[in-house]
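Below: one structure, written as structure tokens.
Here the complex is missing a single protein chain, while all its other protein chains stay put.
Take a look at chain A:
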């Protein structure tokens, strides 16, 4: 067993885990963070994408022990004080989801994408979310949602609220 201390969606945890435990297994099975989903076993689908220390990671490709001392944000920790993240809102408004299975990972990956590129064109969005598979939407409305969120998250676009948290910036 190995000890892991980690902050997930603002709560501190200290647990003993089998060294082979994947971060996604730890999140789902130990912490009950079942909003994060598993879609494959080869790190292709991206359903399990979360933010680790401000960067999007596929949590099936990170051992829980590698997250030791880190800060994890999952889809469940994205809304603040009952207010949805602009990316979540955009996915709803643009019909960027159907069955919803890829959605948590897609949203987390898309937020990270905007951290790196706040105003991506269509092709940049398509390439930026290439690591996340969706079988329902044909991606068109996901692309629309990401671009719509980008507009909402522009500095000064939503003066009444603090800037929405993004991952991946400043690297």
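The working rule: a contact is a pair of C-beta atoms (placed from the backbone, for glycine too) under 8 Å apart; a residue touches a chain by one contact, two chains touch by 3 or more; residues count from 1.
Quick note on the criterion: contacts and distances are computed from a predicted model.
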Which of "Xanthine dehydrogenase family protein molybdopterin-binding subunit", "Anti-sigma factor antagonist", "Iron complex transport system permease protein" or "Sarcosine oxidase subunit alpha family protein" matches, in UniProt, the chain that is not displayed = "Xanthine dehydrogenase family protein molybdopterin-binding subunit"
Identified contact with the non-displayed chain, of A:5, A:135 or A:154 = A:135
Give the residue, chosen from A:59, A:74 or A:148, that touches the chain omitted from the document.
-> A:74
Considering the entire assembly, which residues of chain A contact the chain that has been omitted?
-> 18, 20, 28, 33-42, 44-45, 47, 74-76, 78-79, 84, 88, 91-93, 95, 97-104, 107, 122-123, 125-127, 129-143
